[in-house]
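With one protein chain withheld, the remaining protein chains of the complex are depicted in position.
First chain written, first letter: the chains are A, B and C, and each begins at residue 1.
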Amino acid sequence: MLALSITNGLVIGIIYALTALGVSLVVGIMNVINFAHGEFYILAGYFSYLFAHTMGLDPVVAMVLSIAAVFLIGIVVEYTLIRPTYGDDLYSLILTFILSIVMQSTFLLVFGPFPNKPPNWVKGATNVFGLFLYGNQRLAALIAGAAVIALFFAMLKLTWFGRMIRATSQDREMAELNGINTRRLNMLSFGMGCALAAAAGVILSPVFPVTPSAGVPVALTAFVCVVLGGMGSMWGCVAGGLVLGLVENLGAAFVSTGYKHVFMYLILILVLLIRPSGLFGRSET
Amino acid sequence: MDMRMTKNRWLLAAGLVAFALLPWGLGVYHQHIMIVSLFYVMMAASWNLLAGYTGQVSFGHAAFAGIGAYASGILAAKAGVNPWVGVAAGTLLAAIFGFLVGILCLKLGGIYLSLTTLGFSEILHIIINNEYEITRGTMGLQVPGLLSEYSKLAYFYIFLAGALLTLGVVYRLIHSDLGLNFRAVQNDERAAASLGVDVVKVRVLAFTVSSALAGMAGALYGHYLLLITPQIPSLDQQFLVLSMTVIGGMGSFVGPVIGAFGLEILSEYIRAYGEYHVLAFGLVALAVARFAPRGMVGIFRSVWERRRQAAVHPSLPAESP
Amino acid sequence: MDVALLQGRGLSKRFGGVQALEEVDFEVQAGTIVGLIGPNGAGKTTLFNIVAGTFPPSSGVVLFGGRTITGMPAFRICRQGIARTFQVTRPFGEMTCLENVAVAAVNRHPGCPKEQWMTLARESLAAVGLEALKDTAAKHLNVVQKKRLEIARSLATEPTLLMLDEVLGGLNTQEIQEAIGFIRRLRDDRGLTVFWIEHVMGAIMQATEKVIVLDQGRVLTVGPPREVVADERVIHAYLGD
Partner (left out) sequence: MKKRLFFLSVMTAVVGMALVCAPVYAVDTVKIGVVGPRTGDAAATGKAFEEGIQLATAYVNAKGGILGKPLEIVFEDTAGAPDKAASGFERLVTRDKVAMVLGESHSSSALAEIEVANRLKVPFVVVEAWADPITAKNYRYVFRAGPSNSGVVKDTIAKWVVHEGFKKAYIVAENTDWGLGIAEISEAALKAAGVSYASLVTERKSQDHYMELAKIKEFDPDVVLAFIYGTGLHYFVAQAGEVGLTPKAVVLDGAGPPSLWPDFWTNVGDYGNLECFVSSMHKQVELTPLATQYREAYVKAFGQAPTDYKSRSIYDAILIAADAVNRAGATDAEKVVDALESTALLVTRGTARFGTEKGGPEYHQWMPPMLVIQWQNKEQVVLYPPEGATGKLKR
């Protein structure tokens, strides 16, 4: 039981981290919380279903296409909705919240209330260390999730775009003084944030099929990860994801299955009380 | 100026009397719509106090209504407490929770409030579902009415009183010294702090009052529906309240009133289109928030101002909301 | 002699990897006008922000009237009697000029009758010559008017120490003279102490009794304006090599 809950905690944690990275990126660069983050995740799941299942494309091609499509949609959303509100946190919160409801009801109209599931990449289950059976698709999701996270960090470290992101999330004014075009950076990072949500969506939808309203818990967990890890801190948010995954699964295994999701909020409240800047956040601006 | 003031006052009084007499000429169905609209007036006006006047977005306003409703409902249904006492207790409990959530996250700034209230509303949902022996979960808690005899007309007046009380509290607050502080914090919190405004205190106060008003609205609503369900503290409900305020006009006194009546009555008509109606609301709210962030009131006002500027008098007296 | 009204001891501030202030000591004597100058990025505004409580110093203390105010929140420091203006003005755009000033006045006299603080607000607005615009929304003002509004707001907090951050920017020669006269009168008539960041050197020369020069986060020199301007290190810091 312990081994299973730790393994499952890590798998779920990596997935949480992947979802939360997009939120963290957008918060760090634009100081905007995207309440529709979960809906972009779901959107990617639907795209992937549409491309792979309905149009019969190869699952990998379908996944890449879905991420690209969501990236473009993210850029359009930034351009039309977020940009005009820039500097007014209040309106970006309200706009993305309304956007999330609009997207949910659109999903319901287009795809109906039933869950939609892109095809599995692999079948069956593996006996892990001779201790327990574990779904192969989940193991595949773990590997894919970890790979995307690694790729993202490599991009942060190695590319020009990554350096701009790190500079801007450290000190916006300095970055502007140094001639970084923050407008274009905002647009790209918002698109990137959505693309990260999409990556999580396409990786996870074969495990957890998407429904119109399934994005809400996804986004909530991502927000908790981000606050837990410290707003804008990328490593913090990965750590936050892992902590959440473990806490939830250990809690479900040894305390209560019905209150599984309350544990994460309890941790959140504790962190806010004791260390408001998050586990890995910088303590002041 | 004074003449106009008194004239306005008379007009307001006459309008109120006319409104108060309206349900006598309406059937049961339309009386119901009026009552629900008045509930939303309470919700939207109190949410507006927070979002429109101090610039913080709470996504837990419906949750606080839920706290009020469940507290009052459980007291009445399980302990036999008089529903009116229950309403008072529900209001108080919502205020206490508002205060605690406020001091937990308001010193950290606006985004934290939005996230924490969202989490708060989620926790509340899980608790309501899990503690079904007390709350009856999604089945809903059957509660007694406020009066021994069920009468739509009586409920209309109770809700009218509740709405007037809410609007009165909001009006008093924004027209007091505190109102100045509220607006200063919304405009520029750093400048406000440099002028001696205790930003955290102002926010916690606004959040506490706003939560208490939501608690009262929720408690009254529960005793009107006679059934308290997790629908009261749901995100859908939150969305509706937010849309009403945004479409009516955030940061204006009458905006939420217009929004609440407008959307509730509209939703009765487009109900037939079922699934399209949430989408339609969402799109309208999105368009308004994007292109007319001051809502319907803002649109009317800019038309009004343009007309005045075209008129002979160039001076522009301050518009009081 | 008397203890300085405002004192900083060993103030340091570090942002991430940048050392904005390092071991800064300074004094502002009561009833004087003290200038704070230095090239761009010298840490002048950072020092103001620390005194005003926008953020705490990484180390060091600030004393006001002999008592420590280090790390106090901004609103409490204001209530101690320190008022400041912002380099980039921060008016409450959606509120009228009178309301802008009233915010300051009402927090100076909490719980007092409206008449009392409204009078204070009106007087403060009149002192900077904005009474005609009292009902105009602050966002409609031009830059110079916004700076005046900020001073009016500061005065309405009835401060003992007024901290001005580049209030002369955008004024012509005649207006600068008027402004200097105005600031001197604040000191002479109201007994205010003024701590003043300014780039217009002429004004500093004319109005101040003492000048503190910052460069790269450190105090370069302190002294009467004439001596300071003649100091080679100061010329060097401003003009470079």
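Details
One rule holds for everything that comes next: a contact is a pair of C-beta atoms (placed from the backbone, for glycine too) under 8 Å apart; a residue touches a chain by one contact, two chains touch by 3 or more.
Note that the coordinates shown come from a computational prediction; the quantities given were computed from them, not determined experimentally.
Among the displayed chains, contact with the absent chain in the complete complex occurs for A, B. In the complete assembly, the contact with the undisplayed chain comes from B:L226, out of B:L100, B:I134 or B:L226. The missing chain, though absent from the display, is touched by one residue of A:L10, A:L57, A:I75 or A:A125; that residue is A:A125. The chain not shown here is touched by just one of A:R83, A:K117 or A:R275, and that residue is A:K117.
Remark: the omitted chain is touched by one listed residue; of B:N8, B:N82 or B:T138 this is B:T138.
By the touch criterion stated above, the residues of chain B touching the omitted chain are 27-30, 32, 36, 126, 129-130, 132, 136-140, 142, 150, 225-227, 229, 231-232, 265, 269, 271, 274-275, 278, 300, 303, 306-307.
Taking the complete complex into account, residues 1, 4-5, 8, 12, 53, 108, 112-117, 119-120, 123, 125, 132-135, 137-138, 208-209, 211, 213-214, 217, 249, 252-253, 257-258, 260-261 of chain A touch the chain not shown.
In this text, only the chains that are shown with their structure count from here on.
Note: the chain lying farthest from chain B is C, by mean C-alpha position.
Think of the whole protein's Cα atoms as having one middle point; the chain whose own Cα middle lies nearest to it is B. Look at where the CA atoms of chain A average out and do the same for chain B: the two points lie 32 Å apart.
Shown for chain C are the residues in touch with two or more other chains, of which there are none.
Touching of two or more other chains is recorded for no residue of chain B. Listing the residues of chain C that touch chain B in their complex gives 52-54, 73-76, 78-79, 83-84, 86, 90-96, 99, 102-104, 106-108, 110, 114, 117, 135, 153-154, 156-157. Considering their complex, residues 51, 55-57, 59, 104-105, 107-108, 110-112, 114-116, 118-120, 122-123, 126-127, 129-130, 235, 239, 242-243, 246, 275-276, 278-279, 282-283, 285-286, 289-290, 293 of chain B touch chain A.
By the touch criterion stated above, chain A contacts chain B in their complex at residues 27, 31, 33, 80-81, 84, 89-91, 93-95, 97-99, 101-102, 105-106, 108-109, 216, 220, 223-224, 227, 231, 258-259, 261-262, 265, 268-269, 272-273, 276.
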